[in-house]
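Just dropping this structure here.
Shown here: the complex without one of its protein chains, the others still in place.
Let's turn to chain A:
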Amino acid sequence: MAKLSMVKAITQGLDEEIKRDEKVLVFGEDVGRNGGVFRATDGLQDENGEDRVFDTPLAESGISGLAMGLALEGFRPVPEIQFFGFVFETMDEIAGQISRTGHRMGGSRKMPITIRAPFGGGVHTPELHADSLEGLLAQTPGLRVVIPSGPYDAKGLLASSIRSDDPVVFLEHMKLYRSFKEEVPEDSYTVPLDKADVKREGKDITLVSYGYMVQESWKAADALAKEGIEAEVVDLRTISPLDEETIINSVKKTGRAVLVQEAQNQAGVMGQVASIIAEKAILSLESPIGRVSAPDTPYPFSQAEEIWLPNKNDIIEKAKEIVNY
């Protein structure tokens, strides 16, 4: 088994799905000859031909609309939005059209579309490149929002997303693309959608997160262990719909929860997680639920990223506060 970075695991996964199903099409701005601005589609056009992997004109609404039309013609489109901050350009196609097709046509049509996009902070991009906007789509019925936290999950979740007959928004945190490598099987495999994963077991407190914040939570858990606090790290993987069972089981075991998201606090995904815990596990709680999230401002200018983004120290501090409540 080879050790791959997340971006390489994604490229490999895309290649396998293109070869596995002749209806899979990969397209977007700069994904063809250039192999994507992060090289996530590097070599895929040479390998599979321009029919299967191609550049589009510059228009995000056009890209998602194209995907919807191709789906109606029996294809399995995997479009890329170059940066998720540009999703506002195509909110109608994604949230107003693609995700509602099953509903508005009484289940007579399907939309097997996987919209990939890089997102997330900490890599010094210009404005509207790094924002955590997943919450906007997590509120959209009919849409799955999938966010891997590392190379192995990324490849398996991508395969499941592409094979799914429902539309998926698949978000790839830019900081995870090349920051570490993991064993990734060369053969094709799937990781289930709608299933959270316990990344680290612990008995004292549950840290729930997704995407890059899983890595920060993991580091926090290692640090907490040195002080005798055993934290369990739950990675949501699919942020909408949520895997309630895994969340509740963990909180029932530990009796405490700190909910970590990179996005701003207001109306974030973790607000929903908190509500599930309050509804279904409140009697197991030994202290209030803790939240770690970004301040309620737009994503900051790049020089201020470090002071704005939540990090492992914030998680450690909050976890201790909750454990010692």
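Everything that follows uses one rule, which is that contacts are C-beta pairs under 8 Å (C-beta built on N, C-alpha and C of every residue); 3 or more make two chains touch, one makes a residue touch a chain; residues count from 1.
As a convention for this text, contacts and distances are computed from a predicted model.
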Which of "Cytochrome c", "Pyruvate dehydrogenase E1 component subunit alpha", "Cell division topological specificity factor" or "Hemerythrin domain-containing protein" matches, in UniProt, the chain that is not displayed: "Pyruvate dehydrogenase E1 component subunit alpha"
Option touching the unshown chain, where A:29, A:172, A:243 or A:262 are the choices: A:29
Selected from A:76, A:116, A:129 or A:237 as touching the chain missing from the view: A:129
Those residues of chain A which, in the complete complex, touch the missing chain: 29-30, 32-35, 37, 55, 57-59, 61-62, 85-86, 88-89, 124-129, 266, 295-298, 300-305, 307-308
